[in-house]
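What follows is one structure encoded as C-alpha cells, with my remarks underneath.
A protein chain is absent from this complex, but the other protein chains hold their places.
Take a look at subunit A:
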Amino acid sequence: MSLYNYVDPINANLTCCICRAPFTEPTTTLTCAHTFCADCILRALSNAPSCPVDRTPLAPTDLGPVNPIVRSLVDELRVECVYKADGCGYVSQRQVMPLHLRDECDYAEVRCEEKEDGKTCGSSMRRMELRAHQKKVHGLWEQEQEEESLLFEETDSEEAKENHTCPHASIGCPYSGPLEPSEHLPGCPYESLKGFFTTNNAKMSLLTEQNMVLRHKVDTLEHTVHMLRKEMNAAKNALGPWFRSSYQTMSLPAHGGVARSIAGAVGVASSDLPIRMQPAVAGPSTAGFEDSVDVLAPYFPAQDEMRRGRWTPSSMADSVYGRAGGVVAPLDLGTTLEGTLEGLRESVVGLALGVDSVGRRGEIALTNETLRLGEELMSVRAQMHGLRMQVHGMMMDRNASLTMREEAGAGMGPGGAYLRAHTNFGSITKL
C-alpha cells in the first residue's frame, strides 16, 4: 500500500519511480536491475511489456525479489495510522501497521460477523462502535445480561476500578478515572500541550545525546591534558631553570590565551606551578654559586658571569649584573631558549677569537722580550770586554812597573820575572 503517510523524510533511493512512494514489496528486474513496487511493475507490464525506465523488453518472469536489506529498509520506515484524520495517533513501523489496523485500531472499519436468521449481519462500522452495535441491533449483550449481569458488573466495576489513566500520564496528567482515553482526551489540558512535550522530548533526547558526546570529548580532553601535564613536567625537568623563562614566553600575548586556558584547565597545577618554580630556581642558583663566584671568579670571570646570569632569576639579575661590571652582556631570560643558545654560541666564538688574539699578542711580546734580552746581553758582554781591557791595561802597567823595579834591583834572573809576569797575565786573561 502506497497510501501510508511516512513520518520521516524518505531517502529518494528507496522510492519507486512509478508511484513515487517508498517501495512496497520491492521487486527488481533481473535483466536491467531496476527496482519497483511489485504492484507497480506488474501493472506497468500489463500496459507495456518493457521496463518503464529503459524500455528494454520485460516479462513478469524477469522479475525477482530485491535484496532483503532494501526490503527491511522500507519495511522499517515509520508510518502514521491511516485513520489519523479520524483521531488515531498511532505511529509504527510500516510492517507492523497492518496488524494494528486489523486488530487494534478503534477507528478501523470492521464488519459485524453476527449471524441472525442464518444470515451474516455484515454491516461495517468503526471498531469502537462494534460493541454498541451488537448490543443494540442484535441484543447480544442484553440477552446475556441477566445471566452475566454479575460478570458485567464485575467487568464494569473492573473497568471503573481499572481507572483508565490518561495517555499523557507520563507528562503529568493526573487524570485517572472511568473515562476512556478517547472520551477524556478532548478535555485533557495535556492534549493541547502534547506537541510541546513531543518537541521537548525530542530536544531532550537530542541534548542527552549531545551531552554524551560532549562528555566523551571532555574525557578525551582530560586525558590529553593529563598527558600534556606529564610531558610538561618532563620538559620542565629536562629544561631545569630554563622552564620558567619558556613559561613566561608562553604567556606572551601570542600564546597567552593558550597558556591561560591550560592554566585554567589544570587548575591546581597552575596555582602551585610558580610557587614550585621559585625554590627550584632560587635554590641552586644562589646557594650553588656563592662559592663558585669566590673560587672561580679570578680565573674565569667571563664564564662565571654568564653562568651567573643564566642561573639567576630576573628579579636578582640587577644586583648580579651590578657586581659583574657588565663586561659581558647579561642573559635575557625573556628570549627563547634558541635565542639564548645562539647568543651563548656567539659569546663562545668571541671568546675563542679573544683567546686566539691574546695568544698571538703573547707570542709577539715574547719575541720582543727575547730580542731585547739578546741586545742587553750583548751590551753587557761589550761592557765586560771594556772592563777586561781596562784590567788588562792596569795589569800591563803593574807588570811594567814591577819589571822596572826588578831591573832596578838587578836581583833576579829575567827568566823568573818573565815567568811570574806570564803567570799573572794568564790568570788575568782567565778572568
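The rule we apply is simple: a residue touches a chain if its C-beta (ideal position, glycine included) is under 8 Å from a C-beta of that chain, and two chains touch if they have at least 3 such contacts; residues count from 1.
In this section, contacts and distances are computed from a predicted model.
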Practice task
Choose one: "USP6 N-terminal-like protein", "UBC core domain-containing protein", "Elongin-C" or "Eukaryotic translation initiation factor 3 subunit L". The correct choice is the protein name in UniProt for the chain not shown.
Solution key: "UBC core domain-containing protein"
Handout entry: Selected residue (touches chain absent from view) among A:Ala44, A:Leu351 or A:Leu402
Key = A:Ala44
Completion exercise
Missing-chain contact, candidates A:Arg20, A:His226, A:Arg345 or A:Arg361, resolves to A:Arg20
Handout entry: Positions on subunit A contacted by the hidden chain, ascending
Key = 1-3, 17-21, 40, 43-44, 46-48, 50, 52-53, 55
